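What follows is an incomplete set of chains from the complex, kept in their original frame.
All chains are identified by letter, namely A, B and C, in their written order; residue positions are counted from 1 within each chain.
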Amino acid sequence: MKHHKPTHECGVFAVFGHPNAAVLTYYGLFALQHRGQESAGIVTATGPNTPFVRHVDMGLVSQVFKAEDLDRLKGTRAIGHVRYSTTGSSTLLNAQPLMFSTGRGQIAIGHNGNLVNAAVLRDELERRGSIFQTTVDSEIILHLLAQPNGTSSVLAGLRRIQGAYSLVIMGEREIIGVRDPFGFRPLSLGKLEGAWVLSSETCAFDLIHAEFVREIEPGEVVIIDENGVRSEFPFRQERRAFCMFEYVYFARPDSIISDINVARVRTAMGRELARLHPVEADLVVPVPDSGNYAALGFAEELNIPYNHAFVRNHYIGRTFLQPTQLIRDFNVRVKLNLIKEAVHGKRVVVVDDSIVRGTTARARVVNLREAGAKEVHMRISCPPHRHACHYGIDFPDPEKLIANQHTLEKIRDYLGADSIGYLDVPGMVRATGQDESKFCLACFNGKYPVPVDPNVDKFIMERRANRS
Amino acid sequence: MKHHKPTHECGVFAVFGHPNAAVLTYYGLFALQHRGQESAGIVTATGPNTPFVRHVDMGLVSQVFKAEDLDRLKGTRAIGHVRYSTTGSSTLLNAQPLMFSTGRGQIAIGHNGNLVNAAVLRDELERRGSIFQTTVDSEIILHLLAQPNGTSSVLAGLRRIQGAYSLVIMGEREIIGVRDPFGFRPLSLGKLEGAWVLSSETCAFDLIHAEFVREIEPGEVVIIDENGVRSEFPFRQERRAFCMFEYVYFARPDSIISDINVARVRTAMGRELARLHPVEADLVVPVPDSGNYAALGFAEELNIPYNHAFVRNHYIGRTFLQPTQLIRDFNVRVKLNLIKEAVHGKRVVVVDDSIVRGTTARARVVNLREAGAKEVHMRISCPPHRHACHYGIDFPDPEKLIANQHTLEKIRDYLGADSIGYLDVPGMVRATGQDESKFCLACFNGKYPVPVDPNVDKFIMERRANRS
Amino acid sequence: MKHHKPTHECGVFAVFGHPNAAVLTYYGLFALQHRGQESAGIVTATGPNTPFVRHVDMGLVSQVFKAEDLDRLKGTRAIGHVRYSTTGSSTLLNAQPLMFSTGRGQIAIGHNGNLVNAAVLRDELERRGSIFQTTVDSEIILHLLAQPNGTSSVLAGLRRIQGAYSLVIMGEREIIGVRDPFGFRPLSLGKLEGAWVLSSETCAFDLIHAEFVREIEPGEVVIIDENGVRSEFPFRQERRAFCMFEYVYFARPDSIISDINVARVRTAMGRELARLHPVEADLVVPVPDSGNYAALGFAEELNIPYNHAFVRNHYIGRTFLQPTQLIRDFNVRVKLNLIKEAVHGKRVVVVDDSIVRGTTARARVVNLREAGAKEVHMRISCPPHRHACHYGIDFPDPEKLIANQHTLEKIRDYLGADSIGYLDVPGMVRATGQDESKFCLACFNGKYPVPVDPNVDKFIMERRANRS
């Protein structure tokens, strides 16, 4: 029995002290939608001893909240969450924020990241009598927070969890923001008309005209209540390990992370890539939109013309029907169409942020070939993905990662490209202007900042299977 | 903050060992629909270490389950639940059966009744670190069952709860039926093609052609697993206290309880009522459908003609819109219309099962008067309701019970009837053919079989309010 | 190609001159719900040159109209419609009232009945260039009303149609009620606070506290506008032919038709039946609810005890799921359950209004036998159904009518009853207190008041099939 499935990329948002807390959170989630399209939710509160109000549902933010839902979400405090999952097993039950009643009153939580000791904690909690309704890590965290450990129990609870987590927690009197000691996932603090705002990315501040105050530090616990904002640093200090893949792909280009704009980093990655793997060509085309900035940097560095030869269909949600009588590569083609005459007879460099399985990249190359491109050179603005992510990004199993299984030459061959070039780790790091030691690079180099002992989890799962 | 709202009348059903467990449960809930129209749910299982499947939603059984839902509910075991609530605060979250994962594996539960020590238990559990997502008693029971109390922990958990409860519980290896030691709510065992069936009422067995085996005893815990059915009696023996109001009103007339058909009891109540409060009249009319059998008994006893002068609209659900531009007494009239000429110029006895607030009864009398009835005699087939029920029937607050506030003469006057007559406790008991000591009669006589200490609960609630 | 499917039983309602026209119509349709459960609709208007508002949908009245729908239905005039269809092909497109724009302005129509010359009219209209979007007769009538025939064109249009029709029509300046010259279907006029009301049945007046003024005459066209009510009689006079089956089964028992209450007629039918086919028995049980009054009359006439041995499930809509893994006779059993002990060992007379295919009646007899009834005597309060209805009641094809195919003895044998007795035509007519010449009795005796030439229709349909 599969009791527990890791959660994946998500976005969190929170408001403290604004008459329209729910509406602001609705806007904020809108701006964070790229971090999770599967479900969305908001929990609001008015103050101690008044019931929290919760509305969560499957779907995009624009589908989940109707006018009457926002009307029902009364209160001056709110936390919100968007959740991403590629799997079908995800259900309404697992949608966040979760909300429970505990010995300390009501509590709600939204979580972005992934706990590496989830199975151990859950097993321990169940043995002590806890019962679980969902399969998301947030519920484990809530159980820990509710344990009767004396006064500073929230901090005690938090110290038990390991892995990646940016959390927003709403209690009866306060909203708490937490970033794990490694700082895997982003979390920032903003200010708007006397109210405080927390958001996974700064692009959400822009939308609501909030002022970006600062990033929450790795290992920082920010407590916002009627008295203002204060911080605690309850964790042992750890090395930094910000997820490099946020810069490469995941974050929105208009966000600022560690004082650097994401688009700027991506453009710099494109330049580094051009220097590492230059090529003589007539045209650089991005795979939009994730490849746009790197492609532009690449084109500028080598002074090759740039063009939007791939046209992105504006109406691609994640929910279109894939009829059984499927047109060959429909789901790849429907998203992007190629302007054939733009590439016909040309030597084309196609730039994307990353290659995972390789199937989409291959379809793009076939596309270009069919359109008459004379040469096709694939350039990727990060190093090959060879390892699993245990910190909240949902890659396929390593054996499905093309770079885990094959040499570069084999990959080039499979894609049908004339040449292939990946950015290397030093170049990628250079593009950020920061030190390599600040980053998690595990999916690229296999060095995991927080150890994951697969045996522990396996042992627990087996015990469970035999238990009943 | 209102953390906890008592649950009310419900119906439970279970199947063990049938290839179509979900479909049978669907049928069973259909037959138990009168016990709860607010939400319906089914949880199925295939055996140990395979995931339980759950489908619950707000609405009638016919609305909640679509073909694909029943298809998804795979397994040879199932428990089902229909839930009733008059309040708007009831939500999907509280719909049953509840399903959780615990240290002993998955567990699901459906509950009919009301715990009198819910607040105490919940408070204690929360202080020990339990967190609650719903406000229904079932979640408390699940937490108790999940506590690490050694071997016979299910029984240990059950011993902690006080009040009225007929439960169906599904674990990884078995289905358990429990009836509280007082036997407040009904629960019966049936058999169908080698499968075992549990149901709140026997009318559900008729629908699925199951054989009615026997009633579960008060205080009995029936465990059904691959080895068959066995019973435990883990509770201290208590006096019997079957809810008399099930006979009077709640149960379906075609059910059998304590070996007596409910319609027969109701007819006998009508006869007793006729003997106690005879009247010279031209016509007996029931308030359909709950007054039908008593009216018939009354008419036969006094040899007065009987007629269906009130016509019941077949399409009355609980969900029709009540436009703001409301027609006077629309919601009363829409359910029953009076055939005026049937009562015009006649001395009419109108028989109903009970009077709660008095507003509906009054509307009926007004109706009869307007139609030209010469005399209107109100007869009620149970004694006046003067006290609250703490065991799962959702009466209004005592101060809203008309008989709690007013003398018989005042009630007659308010209703505008020429005479009024309630059945008395001895007559009501006689109609059942059983001994008075077997029954709970608390809402009639104020003698509560299980004590309810309002102070305890009040104390806890206050502590909670101050806590955070 | 099946261009045209006859429409079937429906209910119509209209209000002229009331600020809450839509709400009143909503109530009215609620009371007429038994005449059609498939779709419901309302069209409202405020006066000339303002747009009509329409809301129609599949489902019961309670499902079709939400608060915001009624809010949108502004105006002091309204017509409403409930539609019945047993076939799956019925769709939203065919839901009424229909609403069109014509050379005379906007027009909306609701129709109860069936045109016998629909195919001829439609063919003629299509040849003249009309185009049709629905397959309901109402659209044909609207086309006729819109033809440019000079001044009195509405009446000219109406003169072209043949068959059964009670219509409510809303134009820009008036509401028109029409009853066909034979008077097949009921239609009555009421009054409420200065507003005028039209309804298929009088039971709808009771619900809204409207005063029943009079029945619309066969062949009468009632025009209600700002100046009041006036009548025209544009049709050649015809014999009367009120549908007897309205008294027997279709109309609600609390309605008044031709100055007689329907329940009274049904009770009298039961008495006539008792005189025609008396039997020595211990118990009379109705098949509820359509058999209730006849059963009561039967029981009283022969002085046999009466009991509600069949219990009707209150939650039977027409929409419950019939799982593929079907329990034997589920759809028959789920509606009524038998109280076995009420009939065990007894000689039972079971009374219903009519037998169509015989399958349901047979299931009831099997039920009674299984419960241990010593004898089962089937009594039916109308004569055997041997012929099709072409005037708006949806019987199965004649070859599926059990009485069309088999002798009484064969029917009795098939049902498994000890005896069977149908009421005869004279007794049925006597029960109404009216003259036989006033009625359509075609489905009983094959004498069709309005001729139906099947060849004409067949010819047209064939021409169509070959046409394109």
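As a working rule, a contact is a pair of C-beta atoms (placed from the backbone, for glycine too) under 8 Å apart; a residue touches a chain by one contact, two chains touch by 3 or more.
Here the structure is a predicted model, which means the values were calculated and not measured.
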Beyond the 3 chains sitting in the coordinates, how many copies does the whole assembly comprise in total? 4
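As a convention for this text, only the chains that are shown with their structure count from here on.
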Whose C-alpha centre lies nearest the centre of all protein C-alpha atoms? B
When chain A touches chain B, do the two copies use mostly the same residue numbers, with over half shared, or different ones? same
Which two chains share the largest set of C-beta contact pairs: B-C
Going by the average position of its CA atoms, which chain sits the greatest distance from chain B? A
In whole angstrom, the CA-centroid distance of chain A from chain C equals 61
Whole-Å separation of chain centres (CA-atom averages), chain B against chain C: 37
Flagged in chain A as touching 2+ other chains are none
Residue ranges of chain B touching chain C (in the complex, touch as defined): 20, 23, 26-27, 30-31, 33-34, 37, 60-63, 65-67, 70, 203, 206-209, 252-254, 261, 263-264, 289, 292-293, 296, 300, 305-308, 311-315, 317, 319-321, 323-325, 327-328, 330, 333-334, 337-339, 341-342
Which residues, counting only chain B, touch chain A once they are in their complex? 1-3, 48-51, 98-107, 126-133, 142-143, 146-148, 171-173, 464-465, 467-468
